[in-house]
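Presenting chain A:
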Amino acid sequence: MALPISYSWRSLIARGTRTTFTVLVIALVVIATTLFWSLIASLKRTLVSSGSPENLVVMRKGATNDGSSQLTLESLQAIRFFEGIARDADGNPLISPELVVQPFFATTDGGRENVLVRGVEPMALRVHDEVVIAEGRMFTPSSGETVVGRGVSRRYKGASLGDELKFGRGTWKVVGILEAGGSSFESEVWVDARELANDAKRTLPYSGVRLRVAPGADMDALVRRIGDDPRYALEATREIDYYESLSSSANTLYVIVIGLAVLAGVGAVFGATNTMYAAVQSRTAEIGTLRALGFSRGSILLAFLSESVMMALFAFALGAIGASLLGRSISWLLGGIAFGAATFTTNVIQLHVAAGDLLMPLALSLLIGVFGGLAPAARAARMRPVDALRKA
Partner candidate 1 sequence: MKFLPFVLRNLARNKLRSLLTASAIALAIALVCILRTMPAGMDAFLSSIASNTRISTHNEAGMVYQMPYSYLQKVRAVPGVVAAISWQWFGGAVDASRGVEFPNFAVDPEDFGRVYEDWNVSQQALDDFRKYRDAAIVGRGTLEKKGWKLGDVITLQSTLFGLELSFRIVGEVPNPRAVQLYFQREYLVQAFAALGTPLDSTGMIWSRIDDPERVGPVMRQIDEMFRNGEAETTSETEKSFFGNFFGSLKGIVTVIMIVAGIVTLCIVFIAANTASMSVRERVGEIAILKAIGFRSRTIFTTLLAEAVLLSTVAGAAGALISLALTSLLRSSLVSTGPQLGPLTGFVVTDAILVQAIFIAFFIGILSGWLPALGASRRSVAQTLREVF
Partner candidate 2 sequence: MIDLENVSRVYQRGADVIHALENVSLHVPRGRFVALMGPSGSGKSTLLNVLAGLDRPSSGEVTVAERRLNELSEDELAEFRAQTVGFVFQFFNLIPVLSALENVELPLLLTNLPRADRRRRAETALRVVGLSDRASHLPRQLSGGEQQRVAIARAIVTDADLVVADEPTGDLDARNAEEILSLLQTLKRDFNKTVVIVTHDPRAEKWVDEVIHLDKGVLLETRPGGGSREMAVSR
């Protein structure tokens, strides 16, 4: 004979104060670990979601990122017509030469950060097909105009649509906001490549090139061909691999966060166990009566375990909502959280609690519920009815 689930449920409600305490503790632990986890997950999502599996990044050999690479015009002309590069309907190769510069931007709260400004040609939007102009329009070349990423538009002075944005040696009019599925492009500012080269006084007009591999073409062969060319020291990488290597700097933080979450979780298990033991102790008479009535050990165990798991799950729900709200508020108040993923560039991330982020806190809550309640529940079940009643 099993105890109905309503027994566990009603017991929790009857001991309101005790239940509230435990639920609060677990909920707070969930909020803390979720915030941390989301911080790193948001960062990883931004970096890892960047890049298209069909694109290649071509840079000078030895450069680790866009900003530290330069390409000559000849090298660009040379690879334009390599086999394997996709072409549009008119036969033009889908190849986007780009210039990357990291000027200072003034943040709205008086700080100063390096932001990735990408000088592009019109072909860029076709090669980076995950980038869309969500508001406004694309800039017109040679007009002193710019489009800014979603993450940028709220963080820096003059970066909202229609505003005048000051960086480098000039002022640029913001005519559009670009979105890119939450990837790192949303932390960038795009301008006309030639104007940027002029502003930054670059002799070599481009840092690197992004190109789309033709559907069905042998990507590895193309990569090898570009890398092996003896005339120019170039290196091609798959765009997604490129961004993945940039995201590795977040790994350390991941390790730290997991470690801290474990620490917090173990502490919470102790706290929850404490409460459950007290719950058991104060109900010895009740347990004795139940046992005397004929409920088996197993059913008592299950009932108490259900109580602690129910508390934990309820706490998880509260904590998840709390963390989500808190994360949003923090992001909104701070104008996004900045993180320098590669040297000299800032990635602006929104602290967003995604469904996937909640898996770890959910597991943690269940662990707390199960382990927190197991030992006390077992103790309750093992009590002999006679002893339990006598203690009363």
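Candidate entries met the following condition: all candidates are chains of the complex that A comes from, given by their letters.
Simple rule for what comes next: a contact is a pair of C-beta atoms (placed from the backbone, for glycine too) under 8 Å apart; a residue touches a chain by one contact, two chains touch by 3 or more; residues count from 1.
Since we're looking at a predicted model, the values are computed, not measured.
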All of 1 or 2 sit in the same complex as chain A; which one actually touches it?
-> 1
Spell out the part of chain A that touches candidate 1 in their complex, as residue ranges.
-> 18, 21-22, 24-25, 28-29, 31-32, 35-36, 39, 60-65, 67-68, 101-104, 111-114, 167-169, 199-201, 233, 249, 252-253, 255-256, 259-260, 263-264, 266-268, 270-271, 273-275, 277-278, 282, 326, 330, 334, 336-344, 346, 351
